[in-house]
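Heads up, one of the protein chains got dropped from this complex, but the rest are sitting where they should.
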Amino acid sequence: MFTILGIPSQALFGQLLLGLINGSFYALLSLGLAIIFGLLNIINFAHGAQYMMGAFLTWMLLSYFGVGYWWALLLVPVLVGIFGLVLERLLISRLHHLDHLYGLLLTFGLALIIQGLFRIRYGVSGLPYGIPLTLAGGQNLGFMFLPNYRLWVILLSLSVCLATWLVEKTKLGAYLRAATENPTLVQAFGINVPRLITLTYGGGVGLAALAGVMAAPIYSVNPNMGADMIITVFAVVVIGGMGSIAGSIVTGFALGLIEGLTKLLYPEASSTVIFIIMAIVLLLKPAGLFGRRV
Amino acid sequence: MGDVASHSLLRVEGLDAWYGESHVLHGLGFEVRDGEVVTLLGRNGAGKTTTLRAIIGILRQREGSIQFAGHEIIRASSDAIARLGIGYCPEERGIFASLSVRENLLLPPVIRPGGLSLDQIFALFPNLRERVDSQGTKLSGGEQQMLAIARILRTGARLLLLDEPTEGLAPVIIKQIGRTIHELKRQGFTIVLVEQNFRFAAQLADRHYIVEQGRVVDMIENAVLDRNIDKLHAYLGV
Amino acid sequence: MTRYTRSFLILIALLVIGPHILYPIFLMKVLCFALFACAFNLLLGYGGLLSFGHAAYFGMASYVCAHAAKIWGWPPELCILLGTSAAALLGLIFGALAIRRQGIYFAMITLALAQMIYFFALQAGFTGGEDGIQSVPRGNLFGVINLANDLALYHVVALIFLGGFWMIFRIVHSPFGQVLKAIRDNESRAISLGYRASQYKLLVFVLSAALAGLAGATKVIVFQLASLTDVHWMMSGEVILIVLVGGMGTILGPVVGAFVIVAMENYLAPLGAWVTVIQGLVFVVCVLLFRQGIVGLFQRHPARLKKST
Amino acid sequence: MEAEPILATRNLTIAFGGFRAVDGVSLIIKQGTIHALIGPNGAGKTTCFNLLTKFLAPTSGSIIYKGRDITSLRAADIARLGIVRSFQISAVFPHLTVLENVRIALQRQRGASFDFWRSERALKAFDKPAMVLLEDVGLEDFAGLPAGQLPYGRKRALEVATTLALDPDMLLLDEPLAGMGHEDIQRMAALIRHVAANRTILMVEHNLSVVAALSDRISVLARGRLLAEGDYASISQDPQVIEAYLGTGHG
Partner (left out) sequence: EIDVKIGILNDRSGVYADLSGEGSVIAARMAVEDFKATDKGIRVNIVSADHQNKPDVGSSIARQWYDQEGVDAIFDVPTSSVALAVSQVTREKNKIFIDSGAGAADLTGKQCSPNTIHWTYDTWALANGTGGAMVKQGGDTWFFITADYAFGHALERDTTALVEKSGGKVLGSVKHPFPGSDFSSFLLQAQASGAKVIGLANAGGDTINTIKQAAEFGITQGGQKLAGLLIFITDIHALGLQVAQGLVLTEAFYWDLNDATRAWSKRFAERSDGKMPSMVHAGVYASVLHYLKAIEATNSKDASVVMAKMKEMPTDDPLFGKGQVRIDGRVTHDMYLFEVKKPEESKGDWDYYKLLATIPAAEAFRPLNEGGCPLVK
C-alpha cells in the first residue's frame, strides 16, 4: 500500500470511484438540462422537480400498483416525459419568442407548484424505497465494498450519456442547434420546429425522471430532493458550456471526481468547490469548457 | 395575363400582410410560370422582402391567396409550405453560428430528388470547400451569402426565393452567381429574385415586377426592357 | 418631468399615510425590499445586466451592519453606512470579475460568486452560521432618536428609502445614465465612439450593489436580525420576482412589486404549505399573462428585455 | 508635395487557430485622402478594420498613427485618438432617439460621463450642435424618432452623423453603401465626399463605380495578403486583380 497526498491509495481509489458514481447523476441530470437549454434556450428550473417526480412515481408504482423497479425504469421516464410534453405544449411554448429569463421564471414557478403539491400530499420526511433484490449486495474490491446497485448506476448512466451524445452527432443534433438559433428559418426549411421542441423538452424531462428512478433506492425520496441538487447541476451545465451535450457529460463526471477528492481532503469545501471552479472557468473560458457561442 | 394562368407555378392574388399594426402589403399580386426567372424590383421598403416572407409563411399575418403548384398555401405553416417544394434564401442570410459550414449546408432536408450534389456546390463556390469545417458565422460576409444560397440548392425545391443574393459580394462572385442562376434555370428551376441590382437581374430574368408601397404597379418583360429603361429608372429613382 | 414629479408626490403621500393604515413593521419590510428591488432594477432594467447573485450584497451588508451594531455597539447610522460600504466594496470586486462576461454567462458568474458568499456566511464565525446574528440593538439615531419606537423607525426607513429611490432616479436620468442606455443598446458601437464600456458597467454595478447593501443594512436595524436567508440564492430569485411582478425598467415597478410580494408572504403565511404553491402560480401567471408587470400594464412603452440569443 | 502618412501598418497579421485572416499587411494611408480597401469576400477587409480599431488584437505586426505606435491601445482609446469606425452591419442605438444618438457622441467630448449625480438637463447644451449634424445628413425631421424605427438607409446616415459628431481625424467605413437603394447611394457618396474634405477616410466597398469615383488610392486584399495597390485605373488593369476580384469580361 502506498500513499498519495498523504492518503492511503486504497482510500483514494474508493473515493474516486464514489465520485464517479455521483458524477453519473450530475451527468444525467445536466444532460437533460443541457438538451433543453440547447433547444428551448430555457434554463429549466423545473428540472429538479421533474427528477423528484421520477423518484416519487417509482415509489407510487410500487406502493399503489405493485410495479417494481425494472418496469419503473421504463415506465417512469415515459410518464414524466409525457407530463413534460403537456407542460411544453400548454405553457412553455408561449414563451419561445421571449428572453430566456422568462422561461427560467416560468419553470421556477412550476417547480414551486410541483414541489408544493407533493409536499402537501406526502410531507417532507420522505418515503422508503428499497434496492431491487437482483442488485442487492455488493463486490469486495479489496480497497472498498462496492454495492452492486452503484455499479449499475454508473453503467446505466454511462450508456445513456453515450447514446445521447451519439444522437447529438446526427442530423437531429444539427436541427436542434439550428432551431435554437433561428427557429423561424429552420421551419421555413421544412422542419416542424414546434413539434421538435416539444419532443425535445419531453426527452430532457424524461432523462431527469430516469435519474429520479435511479436515485430512489439510494437517496431519500422526498419533495425537496431535486431542489437541493438543481443549483449544482446548473453549475455543471455552465461549466460544460451551456447547451453542450458532450460538455455536460464530461463535466458531470469530472465534477463528481473533484467533489469526491474534496470530500476526502477538505470536506467542508466540497459543495463550494463547484462554484469556485465555475467562476474560474467562466473567467477563463467564457463559453464554458465545451461551449462554442458567447 | 390570362394565358399565363394555366402554367403558373406560383400565383399570388390580393395579398395583404401586416407587421403587428402596420399594414405593409396592399393587395399585391403576381404570377410565376414554371421554369421562369422573375424579379421583384423596387425601392427600399417597398415590400419585396415582405412578399417573400409571406409566401414562405414566416410572416403569418397575411391574407389573400397564394397558390403554389395547385395548392392554396395562405393558411399553411412554413414547414408545410417548404415541403411542397419552395426554398428560401433570406435577406439576412441566416447562417447558424452553432453549426459548421458543412452542417449549415446539410441542414435543409432534401425534399425531392433533383437538387445539386455537394461536389457541384463546391465547384460553384470554392471558398466553401476550403472553410467547410469552420463555424458558420466565422465566414466573411460574402462567404456567408454564398453558403445561404448553396444550402437551398441541395434540397431539390422547384421554386427558389432569393432575397438580394448579390448583396455585399465581390464582382467575381456576382458573376458566378449569375452563371449559377442561369444554370439552375436551364435545369428547370423556377426562381423569384429580389434585387436592387437590376443590371444583374436583367441578364437573367424573363420578367420584372415593380413593387411600390406594397403593390405591384407594373410588369416589364425582359425582352422589352431596353425600351422601358427610362420608366424603370423612374420607378427605382435612379 | 411633471409625470415624474407626480409619481414622487404620490409616493410621498402614500409613505405619510401608510403607517396609519397598515402595520408599520410590514411597511418597513416592504420599503427595504422595494429599495433592494429598485437597486436591482437599476442594473437590469437600465444597465441591461441580469445579476443572479444580488443577495450577496444585500446579505453582506446586513451581516456587517448587524456585527457593527451588536458587537461593536456602533450607532445605527454608522452601521448602515458601514454595511453599505461593505456591499459597495464587494460589488467592486465581484463586478470587476463579472462584467467581463455577457448575458447568461454574466448571470451565472454572479450566481457562482454569490454562492461563495453564501457558504462563507454559513461557515464564517462572525455570521453565526444558520442562527444568524440575532438581537441586534436598534440603538439611537445620532444619539437622540430612539429607534425602538416603531413609528420613529418607520420615518427613518421611509427617508432612507426615498433617498435611495431619488438617487436611482437621478442616476437613470443623468449624463451617465444616457451612456449606460447607449451601452445597453449597442456595446461595440459605444466603444467605437470612445466610451470605455466596462468602466461604466462597473460603476453601475457598484452603485446597484451599494444600494442593495443600503437596503440590507436597513433591514437589519428593522428586524434586528441578519440571517442566511439574506444571502441565499432564493433571495436573489425573489428580487427578480419582485421586479418582474412590478414591471421591469419602470421607476415605480419594483416598489409596487415589493408591496405585492411581501404582502403575499405575510398574509399567506397561515396557509402553510400552500404558500409555495400559490407563489408558484403567481410566477406562472405573471410570466404568461402580465410580463410587463403591474406598472407596465398602466404604461404604454415599458422597457422589455431584449431577446438575446 | 506628397501628403504625410497618417496611419500605417507594418506586417499586420492575425491568425485564428491556424488560419491567417490577415497576413503580413503593410498599408500606408496618407493624410487627407480617401483610401479604399477592396477584395474578394473573405479577403480579410473587415478583420483588418477590427485590427486597426483594436476590436481584435493582432498576432503580430504594428500599427502607427501620426507617428505613434498604437498597437497596444484598447478600442475605446483608439476612438479617443480620433480614429472612428462604422460597422458592416449598421450600428445605431435603437432605443435612443435619433437626436440622442448624436448627442451621445457629442457628450463624449466633454470628458468622461461618470457624473451620475447630475441631471440629464446638463446635456441640453448639445441639442443644437446635434441638430446641425442631423441636418447635414438630412435627418432633421426624424430627430425625435427612436433610431430603431428608421429605414435602413437612414440608419446608415445616422451612423455617419454620429461618427462625425466626434469630429474624427480619420474615418473607417465598412461597406457604407451595402443594401442601399440607388437614391441613397447617390446621397451617401456625396456625403462621403463632403466629409472627406478635411479628413482621411479608409473605406471598404464592393460598389466599384463609387470606389472608382471617390477614392484616391486603392489597396486590394486577397486571402489576407496585399495583392495590389494604386489608383483605380492601374488596379482595374492588373491581371491578378481581375483574376481574383473583378472577374474576366468585366465591363
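The chains carry the letters A, B, C and D, assigned in the order they are written, with residues numbered from 1 in each.
Throughout what follows, contacts are C-beta pairs under 8 Å (C-beta built on N, C-alpha and C of every residue); 3 or more make two chains touch, one makes a residue touch a chain.
From a predicted model like this one, the values you see are computed outputs, not experimental measurements.
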| item | value |
| --- | --- |
| Among the chains presented, those that the missing one touches | A, C |
| Absent-chain contact - pick from A:Q50, A:N182 or A:T272 | A:T272 |
| Touch criterion as defined above, residue of C:L122, C:I145, C:L162 or C:L281 at the omitted chain | C:L122 |
| Touching residues on chain A - with respect to the absent chain | 11, 14-15, 18-19, 21-22, 116, 119, 123-128, 130-131, 138, 144-145, 147, 149-150, 217-220, 222, 224-225, 228-229, 260, 263-264, 267-272 |
| Footprint left on chain C by the chain that the document does not show | 23, 25-26, 29, 119, 122-123, 128-132, 134-135, 150, 223-225, 227, 229-230, 265-266, 269-273, 275-276 |
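The definition used in the following text is that only the chains that are shown with their structure count from here on.
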| item | value |
| --- | --- |
| Cα-centroid distance, chain B relative to chain D, in whole angstrom | 31 |
| Those chain pairs that satisfy the touch definition | A-B, A-C, B-D, C-D |
| Sites on chain B touched by chain D in the complex | 43-45, 127, 131, 134, 138-143, 145-146, 164, 167-176, 196, 236-238 |
| Contact set on chain A toward chain B in their complex | 171, 174-175, 177-178, 180-182, 184-193, 292-293 |
| Partner chain C, residues of chain A touching it in the complex | 41, 43, 91, 94-95, 97-102, 105-106, 108-117, 119-120, 180-181, 231, 234-235, 238, 242, 268, 271-272, 275-276, 278-279, 282-283, 286-287, 294 |
